[in-house]
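What you see is the complex with one protein chain gone and the rest in place.
Moving on, here comes subunit A:
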Amino acid sequence: MGELSLPGIDYGALLPMLILFGAACLGILVEVFTPRRSRNGIQLTLAFLALAASFVAVIVQHSTRKITIGGAVAVDGPTVFLQGALLVLGAVSLMLIGERSIERGGPFVSQAAITVGSQKDVKQANDQPGMTEVYPLTIFAIGGMMLFVAANDLLTMFVALEVFSLPLYLLCALARRRRLLSQEAALKYFLLGSYASAFFLFGVALVYGFSGGISLSAVHDAVANPQRSQILLYAGLAMIAIGLLFKAALAPFHVWTPDVYQGAPTPITALMAACTKVAAFGALLRILYVAFDGVRWDFQPVLGAIAALTMLVGAILAVTQTDMKRLLAYSSVANAGYLLVGVLALNEEGLSSTMFYLVAYGFSVLAAFGIVTLVRDADGEATHLARWAGLGRKSPLFAATFTFILLAFAGIPLTSGFTSKFAVFGAAVEGGQTWLVIFGVITSMLLAFPYLRVVVMLWLSEPSETTPTVSIPGFLTSAALVIGVAATIALGVVPAPLIDLTRDAAQFVR
């Protein structure tokens, strides 16, 4: 037995994550010890305070560049930037999650197991406020994501993956309306997510077999100087990639996306579309740029093919969607393709532009789903496209906002959609991936069709009697919408400050 020494731990660098995990545990205690009536307010406040405190801690750490707890966590430029982005986007998602004024009890049911339509269900709908466990669950998920983008060894990364996935599986099942659809979605997400996690874990095992270590730097060294069969390396890389591609919703591992996005409560869908994407791409960037950059010429074409397939599948399938949430899901798939194009630039520009894209897209997609929560009829959200026809006549402000967000998705100049696409495509051209850029531009054109079709329906159709109403958003949803739209404009008109920030942050430590 050799000497067992404790690894050095820099608590300051870990503080942002520690705050979140601590606040989430505290939230569970709150659930136990506070009266039901005041619970929602306390939980919401606690969650916002936790995010704010964590954000402050991130800001304080902004110049930290180190690897700590025995190589498990790396705090460097991308970590700090992406953690900050996760916190901000998470806070906006939390605004949507915390909205209680649109529907009594909010979008979450307190006891999902009660049979729909039963007496108990009616009683629950009338008497009980919504479930408040969603707040600690959300904070756990965001904490896990923050660890995910900071993980510097493969096992920590796996643990973080599970830490943020499990709360999400649960959250997906909690929709008040269309409960069975929601539960089905959660189960699908859980099964397929476990399946993907298994791939990831198997990949970790193979890579460990190849390199004899699990830290990313050990893998990097082994790749540079291989001691064992490279079959282990390539099979392992492929499987690790599959695990991450699943979370990022890249074809052909995107199949869960439309079903889960549609079934999950819309605020949770927003959280997944904005934050899960940041986390998944953060980890993917770290794995590819830090551990496997020695074989970049080998994975570039394979992942390039995946990016092309993703853009194509997302764009083509978006064309015939008839449900707003599914349409946005396929749009999210296609956007994952554009993000991968940025990743595959494999240069500093690629890193910074991908991070910019993540933030820009996150804000827009949060605003989009925020609007989806407002279009309602007696049965809850009316997500079928046909129901949206003529809404521009009834609610011009709402329709104009949504039109603006759709134009941003379509990449019209003066929106963040344009600047972010421009940035990743520019990086990819510089990185020699022109063919992907051509693909990207063509699919953006395809993708403009479903967006504009919605715009046309909003404005040029006559509203019918069944056209749903647009609910007056409460304070939290209004704030989320304002933030999302303002960021979409600001990043389109004056993107320079954020681009500079991503450039300063675009350096991993190894």
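We take it that a residue touches a chain if its C-beta (ideal position, glycine included) is under 8 Å from a C-beta of that chain, and two chains touch if they have at least 3 such contacts; residues count from 1.
What we mean here is this: contacts and distances are computed from a predicted model.
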Omitted chain, identified by the protein name its UniProt record gives, among "ABC transporter ATP-binding protein", "NADH-quinone oxidoreductase subunit L", "Signal transduction histidine kinase" or "Nickel-type superoxide dismutase maturation protease": "NADH-quinone oxidoreductase subunit L"
Chain not shown: contacting residue from A:Asp121, A:Asp298, A:Glu430 or A:Asp504: A:Asp298
Per the touch definition above, residue among A:Phe108, A:Phe164, A:Phe199 or A:Tyr338 touching the missing chain: A:Phe199
Contact with the hidden chain (one of A:Ser101, A:Thr320 or A:Ser464): A:Thr320
Residues of subunit A (touch criterion as defined above) contacting the omitted chain: 187-188, 191-192, 195-196, 199, 230-231, 233-235, 237-239, 241-242, 246, 251-253, 255-256, 258-259, 298-299, 301-302, 305-306, 313, 316-320, 446, 449
